[in-house]
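Comments concern the structure below.
A protein chain is absent from this complex, but the other protein chains hold their places.
This part shows chain A:
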């Protein structure tokens, strides 16, 4: 059982690494949040990831590949998909669950379910053996992970038995802590290098 302490700790630690954390009471509320974020973001946020800079021909051509606002939500539970489809239809957002290889220039939001959370470091653990999940969480400008409160553990050691079990077959699992970052130029922090510019964690309260 998750104690409120773990939720609090994860929220604090994730906040320290520039992740946005929200507690949501239901999957419907979570999906409404996702749609809000998508609609509220810049029409072509790919701008924020480099279009305003003068680029070489090849890099500029990437802009042509992205016209609509897109959410990719692979391997989400049925109730989430029902709620999200309704939201997207109503608000004119394109929703996909596969075919990420056609959108490598960028999508607006990659939505994934987190298998676990690690309170000590503010980490979400995303099982992404499915290539669509992997790409959605890497290519998207904003990665949103839904994390059931009950899946939060104190530290990485507490998750060890489950990780070992997953590693019993071909597997790709990621600890994700905040958005993609670098300090390679003059040690100045910059978010959104090759991965998402933002990470949002939606902690889904236990029923």
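Note that in this section a residue touches a chain if its C-beta (ideal position, glycine included) is under 8 Å from a C-beta of that chain, and two chains touch if they have at least 3 such contacts; residues count from 1.
We take it that contacts and distances are computed from a predicted model.
Novice: Assign the chain not included in the display its UniProt protein name, restricting the answer to "Chemotaxis protein CheX", "Antagonist of KipI", "Cyanophycin synthetase" or "4Fe-4S ferredoxin-type domain-containing protein".
Specialist: UniProt lists the chain left out of the view as "4Fe-4S ferredoxin-type domain-containing protein".
Novice: Which chain A residues touch the hidden chain?
Specialist: Touching the missing chain: residues 13, 16-17, 48-56, 58-59, 61-62, 101, 104-106, 121-123, 129-131, 134-135, 138, 156-157, 160, 163-164, 166-188, 190, 192-196.
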